[in-house]
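Have a look at the structure below, then the notes.
All protein chains but one are shown in place.
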Amino acid sequence: MPNHEKSAEHHVVPKRIYFGVFFALVVLTWVTTYVSTIDLGRWNIFVALAIAIFKASLVALFFMHVFYSARLTKMIVTAAIFWLTLLLFITMADFWTRGWMGVPGR
Amino acid sequence: MGEKSFELFPVAASSIAGHVDALYAYLVLVSAFFSLLIAFCVVFFAVKYRRKGDELPKPVDEHSIGGMVLEIVWSVIPLGLSLVMFAWGASIFFTESRPPADSLEVFVTGKQWMWKIQHIEGAREINELHVPVNRDIRLTLTSEDVIHDFYVPAFRTKTDVLPGRYTTEWFRPTKIGAYHLFCAEYCGTKHSGMVGTVYVMNEADYEQWLSKGSGEGSMAEEGQSLFNQLGCGTCHPSEINKQNGRCPNLNGLFGTTVELNDGTKVKADEAYIRESVLYPQAKIVAGYDNIMPTFKGLVTEDGLLKLVEYIRSLGPAEGMPSSATPVPTQTSGPQPPAQPTANSRAANGRAGAAPANRAAPGNQ
Amino acid sequence: MDSETVVAPSAAGAPPQHGHVEHHFEDASQQKDAATVGMWVFLVTEVMFFGGLFLAYFAYRQAYPVAFASASNNTNLLIGAANTTVLICSSLTMALAVHFAAIGKKNLIVLFLILTLLLGGTFLSVKAYEYHDKWVKHEVPGYNFDCRTDTGAPCADAAHTPLFFSLYFGMTGLHAMHMIVGVGILLFLITQARKGRYTPAWHTPVELFGLYWHFVDIVWIFLFPLLYLIDRSAMPK
Partner (left out) sequence: MIAATPPTEIKKNFFNQKQGLASWLLTYDHKRIAILYLLGVTFFFAIGGIFAALIRLELATPAGDLVDSNTYNKFFTMHGIIMVFLFLIPSIPAVFGNFLIPLMIGAKDVAFPRLNLLSWYIYMIGGLFIITVLLMGGVDTGWTFYTPFSTSYSNGYVVAAGMGIFIAGFSSILTGLNFIVTIHRMRAPGLTWFRLPLFIWAHYATSMIQVLGTPVIAVTLFLLVLERGLHIGFFDPAYGGDPVLFQHMFWFYSHPAVYIMILPSMGVVTEIITTFSSKKPFGYTFIAFSSVAIAVFGFIVWGHHLFVSGQSAYAGMVFSVLSYIVAIPSAIKVFNWTATMYKGAVRLTTPMLYALGFIGLFTIGGLTGLFLASLGMDVHLTDTYFVVAHFHYVMVGGAIMGFLGGIHYWWPKIFGKMYNEGWSKISAVIIFIGFNLTFFPQFLLGYMGMPRRYHVYPPEFQVLNVLSSAGASVLAIGYLIPFCYLLYSLKYGPDAPPNPWGATTLEWKTQSPPITQNFEVTPVVTQEAYTYTTEEVVHVG
């Protein structure tokens, strides 16, 4: 079995990192909640999603140890994000371009 | 269509059909070439290199016979040939997607399991469509229930007919005759009975058919009476350029760009008119209040098409000039439509000819 | 119906005899690697599973922005934010439980698993309260649905608001079902941890369950802004 590359699973993450991430997550939750009461027009969704993506990355990288993990784990995570993007963006491309032609149904 | 009992190639009866057939010929040629090439190689190698005795073949050094070059060649040549297929197909598709400006308008409503067709001049038919030869025909289609699909093989064109939306199909018949109309999207029990006939007639026959038509008035006229019947006119002013401050003026609206109260802009097309009748709150014109009640459940899809046509008839001059099309005025009266020239199968599902369809405009 | 019910055996699934290497593995390291990779691949399927719902959300929000904004205003912002915080706390306690498993502090594993359980339970209880509230206010599509603002006026573009609430229940419901499955597995882990089954050498179930729990947290991190926050300010008051 060739691939016993020592994955860093045994790496013990210092507790302060957990607390730091936790603190950031809580702050960001209340920041995004507060920001939602300010009207940024079309930027509302982008700001909210940007904060959500940042929070999710923190959870994945540190709570889920992706930051310290083997290359294969990182590839799997990347694949998930890539395929989710395919699903969302290619389908939305249809919804976004409907009506461009000015002919109903095209 | 029905006289011949067996044929291997469909008749080409529209302006686009020749292009589709040419593309088909190209595709068949490319496919036949590669199928035969592969088949020949497989059979030839199987015979030529048949194993004799225990001899193992000498390992072939792929580089010595240009393995990489071969791989590139047999990737790039098919890719090139396919991109031709793509470009050719896309150009046909875009032609099919853009109806010419002065097309004759026909409105189609699909429901399980029949086609209801309204001509702009007011004639109505079920499972039959009469059109003049060498005129561009533009269909606006919608469904009352499930997804259907309006398919005329002789014209090489089809479009899905969706509930809650309008879709568009156009063709220019080039050959007089009677052609199959099929529902091509599975729609339930009698899917295969949702068939009809498209009659392509010369201009004189067509006008004679129209004059014998059964319609009450043109679609726009019927739309107007429905408009009044529903009381739309009490708020939407009917005189040009008059504003009453509560509801937008609909004169000259169609085809223009409307600014909404959230600052976005939307084109006043068929879908917008339809949505505004059924879901008036979805898009509110800038400067107006959200006061219009919904007419969902009060107007049928047929009626909606008439309302849309009425508002289109009020539209700006650059809009579809269909209502200005010179067609003879309709004689009224419940007369049967033109005598069918088709065989018995065309009558499949032709439950009611036009007179049976003379329901009150709109609501029933 | 829920995917975890199917897969729970794998999550909890590593070897029944603790630290024992099953016959088909060469060694413990291979066994642990396989379990970890398996869990990650499973989480990929979960991403795609929720992805379908997110797609429906984006498609309909694109089509009916007014209805989505007005319906979204009917969710309780404060409860949503507080519940998000609760879930983040549970993620922290879970991460700490894994941490103490790795350094072999038995009592602390149990403590933090119990804390995680309590926080998860709190989240679910709040969710149940919100569902009840929606039911009382006729905001469940298909059942006397009637979307009204605080002032009693109909929601803007009320005709399309059922789509928002269908997605609201679909997305949060599926998320809650994942939480419920998680709570079940937590109970199992707590009993095992109390028996001292998890050692620094072998605590794969705790570690894998941690991945699952954090994933569920990530889903909520996206659900919260999409369902509670977006376009809240844009609504004409």
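So that you can tell them apart, the chains are marked A, B and C in the order they are listed, and the count of residues begins at 1 in each.
The criterion applied here is as follows: a contact is a pair of C-beta atoms (placed from the backbone, for glycine too) under 8 Å apart; a residue touches a chain by one contact, two chains touch by 3 or more.
Given the structure is predicted, the values throughout are model-derived calculations rather than measurements.
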Interface partners of the hidden chain - shown chains only, full complex considered: A, B, C
Candidate in contact with the missing chain, chosen from B:30, B:176 or B:258: B:30
Which of C:81, C:95 or C:159 contacts the chain that the document leaves out: C:159
Residues of chain C in contact with the chain not shown: 1, 3, 6-7, 9-10, 13, 23-26, 30, 33-34, 37-38, 41-42, 44-53, 55-56, 59-60, 63-64, 67, 140-142, 159-160, 162-163, 165-167, 169-170, 174
Positions on chain B contacted by the hidden chain, ascending: 1-2, 4-10, 16, 19-20, 23-24, 27, 30-31, 34-35, 38-39, 41-42, 45-46, 49-52, 54-60, 62, 67, 70-71, 74-75, 78-79, 82-83, 85-86, 88-97, 112, 145-147, 149, 151, 153-154, 156-160, 162-165, 167, 180, 182-193, 195, 279, 345, 348
Touch list for chain A against the chain that is not drawn: 1-3, 72, 79, 83, 86-87, 90-91, 93-95, 97-101, 105-106
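Simple rule for what comes next: only the chains that are shown with their structure count from here on.
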Topology of the chain contact graph, where touching chains are joined (line, ring, star, complete, other): complete
Of B-C and A-C, pair with higher C-beta contact tally: A-C
Chain B-chain C separation of Cα centroids, rounded to whole Å: 45
Computed distance of Cα centres, chain C from chain A, in Å: 15
In chain A, residues with contacts to at least two other chains: none
Contacts with 2+ other chains: residues of chain C: 234
Residues of chain C touching chain B in the complex: 64-67, 156-160, 234
Complex contacts: residues of chain B adjacent to chain C: 262, 278-279, 281-283, 290, 294, 296
Chain C to chain A touching residues, read off their complex: 26-27, 29-30, 32-33, 36-37, 40-41, 43-44, 47-48, 51-52, 54-55, 58-59, 62-63, 77, 80-81, 84-85, 88-89, 91-92, 94-96, 99, 102-103, 207, 210-211, 214-215, 217-218, 221-222, 224-226, 228-234
